[in-house]
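Have a look at the structure below, then the notes.
Note that one protein chain is taken out, while the other chains of the complex remain in position.
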Amino acid sequence: MTTAVTATGRRPATMSQALNRALRDAMAADPAVHVLGEDVGTLGGVFRITAGLAEEFGDDRCTDTPLAEAGILGTAVGMAMYGLRPVVEMQFDAFGYPSLEQLFSHVAKMRNRTRGRLPLPITVRIPYGGGIGGVEHHSDSSEALYMATPGLHVVTPATVADAYGLLRAAIASDDPVVFLEPKRLYWAKADWEPDRPEEVPGIGTAVVRRRGSSATLITYGPSVPVCLEAAEAARAEGWDLEVVDLRSLVPLDEETVVASVRRTGRAVVVHEAAGFGGPGGELAATVAERCFHHLEAPVLRVTGFDVPYPPPMLEKHHLPGVDRVLDAVARLQWESEWTSGGAN
Amino acid sequence: MTTAVTATGRRPATMSQALNRALRDAMAADPAVHVLGEDVGTLGGVFRITAGLAEEFGDDRCTDTPLAEAGILGTAVGMAMYGLRPVVEMQFDAFGYPSLEQLFSHVAKMRNRTRGRLPLPITVRIPYGGGIGGVEHHSDSSEALYMATPGLHVVTPATVADAYGLLRAAIASDDPVVFLEPKRLYWAKADWEPDRPEEVPGIGTAVVRRRGSSATLITYGPSVPVCLEAAEAARAEGWDLEVVDLRSLVPLDEETVVASVRRTGRAVVVHEAAGFGGPGGELAATVAERCFHHLEAPVLRVTGFDVPYPPPMLEKHHLPGVDRVLDAVARLQWESEWTSGGAN
Amino acid sequence: MTVLEQPGSHRPPPSRAWRPRTDPAPLLPDEEPYRLLGTPAADALDPGLLRLLYGHLVRGRRYNTQATALTRQGRLAVYPSSSGQEACQVAAALALEERDWLFPSYRDTLAAIARGLDPVQALTLLRGDWHTGYDPREHRVAPLCTPLATQLPHAVGLAHAARLAGDDVVALAMVGDGGTSEGDFHEALNFAAVWKAPVVFLVQNNGFAISVPLAKQTAAPSLAHKGVGYGIPARLVDGNDAPAVHEVLSGAVRRARAGGGPTLVEALTYRVDAHTNADDATRYRTDAEVAAWRAHDPVELLERELARRGLLDEKDVAAEREAAERMAAELRDRMNEDPVLDPMELFDHVYARRTGRLRRQAEQLRAELAAAEEGTDR
Partner (left out) sequence: MTVLEQPGSHRPPPSRAWRPRTDPAPLLPDEEPYRLLGTPAADALDPGLLRLLYGHLVRGRRYNTQATALTRQGRLAVYPSSSGQEACQVAAALALEERDWLFPSYRDTLAAIARGLDPVQALTLLRGDWHTGYDPREHRVAPLCTPLATQLPHAVGLAHAARLAGDDVVALAMVGDGGTSEGDFHEALNFAAVWKAPVVFLVQNNGFAISVPLAKQTAAPSLAHKGVGYGIPARLVDGNDAPAVHEVLSGAVRRARAGGGPTLVEALTYRVDAHTNADDATRYRTDAEVAAWRAHDPVELLERELARRGLLDEKDVAAEREAAERMAAELRDRMNEDPVLDPMELFDHVYARRTGRLRRQAEQLRAELAAAEEGTDR
């Protein structure tokens, strides 16, 4: 599933610029697309993702709302019922929590409860994750909440090009999409050429970012660069790691993941969210089930600790980094006690 | 970890009565225990769990609040800060969603953010799950949300005795506890003798409800009776199933689960919540990792479908029942293609 | 030069933007609820409107008793009756034009029907064969909403979108006294006021939220007094006086349509039946209270007025009641038919397209159903 998008104009260099560009192009292409949230208008958002939109499309298309997240998402539901395609910005992950009732009880369920008559093409943009020195409540990774809620798509880009393509796909989707933006990749730069038409991924397709044969790192969002770096470092140890960027947590592209692990025989799931009850449980369980006879070692998880997100000065100890990924890879039973008859 | 409780008085027969009795005994034992929620006072709650408490302890100890769940949980936080032990009732699972911000950003984090100086001994009682013919929004299984949130304990009884014991333990805990009450077991009867002191389980201990050797059913709450029934039925097929009732999802009693599966070599996780991103992911992943060399077959999951909870007339198709559990057991590779060299 | 050396005296805060921008007085409700029946103004009421309201009230009452009966026969999972509140239900529906939208709460089936919905489709949620049984776009009735007050921001968003589109569409949203305590009520009214959205909020204050009386719900002079805090004008009306509710709501709808923004209407009424068929109302209220309100019954009040003005005789009453009986009989008959359900539909509307997992799960259920079929065949 791919969406062809023709994008013209100057070349953005960062993920934040690509997101901004995606919003602008979507708004230009479809007058039904409306952006709303706190500070998205005059200020252009605290991360500047909506910069210039109010100026270009007017306050009615890019609206500074009152400070109330349930109200923002709840009014977006009504706007979608009338045929608009609202793109909602939550200012930070934890500040979206007041809107969870609207998300769980209405956004996720409206199509289903009305037998498909009232789809809600809403995109909820949520800057998520840590690594930017944010104080309390500014670094949550809440993707497990959305994954557990049937009716939502959950998407997160790890590259500049994907940020553009996935956001366009999310806005074009007739289903509600929770669009998770890795805060610490906002300023990640890339050679991205929006002036030429390009194929961008649709929702639900993972991508193999690096081919390898020894083991598969399954990851997404902010942990993708970490895994790629780990894969480079692993070469020194003689490991040739494959890195799968899921891009879409719901729907999950199981086939890409399963094909990779069946080939490599080993897997590590890597994410920032707390481990227990986090996305990695689903991912590891699915892989362990579907690749059972191909696994040379248990599927391991490298995740944030099972603690509330730490204060800025301690976050480096919490975030899964290259070393921790390599440690996990080292534990993948390269000389299996199992084949050698040892006991677990 | 066990809590010795001396309970006197007449013998309750149902889980709802045991819960009521637990509240009454806790309130009698400790004046700091306050109950609050919608309709908990005069009416005694829509499920009658708080019946008689306002009469016995006064409106100030068992309080009908205004209709606002964030307000209920938020004021409970303040009450706990002043030294009380609030027991909050959410009327139905989905109606607790407005309080999720208070739960995630304050209840779960207060002890941690204050370096242990401000623990919040709050119990949040939530009737959960389906099977009672409830209309929309009255049958959600939201335990994945709480499991994904470090700082919360998550507990759910499956028997009358556990209902009493776990609720006493939850109220006695200095940590916040999400106490999930399986709606369809409210009227389940049991021979329970509260007149004699008895050992009740502490939080964090699973229990083997049925010993068996062929495979382990890992389950909790409303699915425990289903699994026990399935285990009985499985005897006819020659399977001797072990049933583990987790009782506590957080902390998870991994040792009991792992010991069981290492012994049986096969496992099925059973719960009502939707499968994808549900509690079973964590459970299956943990088992698959820690029992890797003991597993004769992949860990399977039998869960609700990945759909919003169905309307009453269709819920029987959604809920994991005995047949579906047996089907999964049958797929546990009893004649393993793996040992016999077959490919997956 | 320090500030001490400066001349100049105290100046008031410089910006007007921090100061009142709206005159609060016109936003406050009258002290007494607005009433028409039993007042001199009643004489001027349009006979056609009164008869229209009356017919709806009689059928509405009958619908409530019939639906409650259907719960006893196991034909409905649950029914939250609006007996005693029919004037609000009917007036809400009739105050709207066809192009307008209604946002009912879970108790407002009757309002939805008065707006033209098929009475059986409207009961789908409560029968339990699906959630929303009708196409919300057909009669512009949003799904009957169970999570309290959560549909209010939807009404605001829809009204706002309509206004942006240049359509003169109004949204009317219904909520109970209990629902006003929810954060969503607050946020909806605030958004509506800031956006000047064409939306009317109707609070049916029936004195109880299940068992919780108004005095435990609010300490406000009235719920209508909440309006001024948002800059929204508020009206207090006798909710059992059908023409009064109709007039107040129609005025609010006209005002919204003309670009005047939202209005908050509090209707004082009473739920004569229990909260639902599953509830025992004697636990929390006295028979005397119920009796007092029965003596202020919306159907009877209007009936008496019509009789007083010679607009209704016994024959007319009988005719209206017969129509209501026919409606009830038809409802009963139709509800006695078992709905045809396809369990496979569980997977059809989660997303626009089934995901891979949903396809696998659908296959599983299909196989199970086929096996069960075979089992019964044998």
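A few comments on the model shown:
For reference, chains read A, B and C in written order, and residue numbers begin at 1 within each chain.
In this section, a contact is a pair of C-beta atoms (placed from the backbone, for glycine too) under 8 Å apart; a residue touches a chain by one contact, two chains touch by 3 or more.
All figures in this text were calculated on a predicted structure; none of them were measured in a lab.
Of the chains displayed, those contacted by the omitted chain across the entire assembly are A, B, C. Taking the complete complex into account, C:L312 is the one of C:V265, C:L312 or C:A362 that touches the chain left out.
Of the listed positions C:L70, C:V228, C:A242 or C:A362, the one in contact with the omitted chain in the full complex is C:V228. In the full complex, subunit A touches the hidden chain at residues 38-39, 41-44, 46, 64-68, 70-71, 94-95, 97-98, 133-138, 275-276, 305-308, 310-314, 317-318, 323-324, 327. If you put the missing chain back, the residues of subunit C touching it would be 2-4, 6, 8-15, 17-24, 27-28, 31, 33, 35, 37-39, 181-187, 190, 193-194, 196, 205, 207, 213-222, 225-232, 238, 240, 261, 268, 270, 289, 292-293, 295-297, 300-301, 303-305, 307, 312, 314, 317.
The chain not shown here touches subunit B at positions 60, 65-66, 68, 70-71, 73-84, 86, 98, 101-102, 105-106, 109-119, 150-151, 153, 173-175, 204, 250-252, 254-255.
Just so it is clear, only the chains that are shown with their structure count from here on.
One simple way to say how far apart two chains are is to compare their mean CA positions; for subunit A and subunit C this gives 39 Å.
Centroids of subunit B and subunit C (each the mean of its C-alpha atoms) stand 36 Å apart. Averaging C-alpha coordinates per chain places the centre of subunit A 30 Å away from that of subunit B. Multi-chain contact residues of subunit B, defined as those touching 2 or more other chains: 70, 94, 97-98, 136-137, 276, 306-308.
Residues of subunit C in contact with two or more other chains: 130-131, 147, 183-184, 345, 350, 355, 357.
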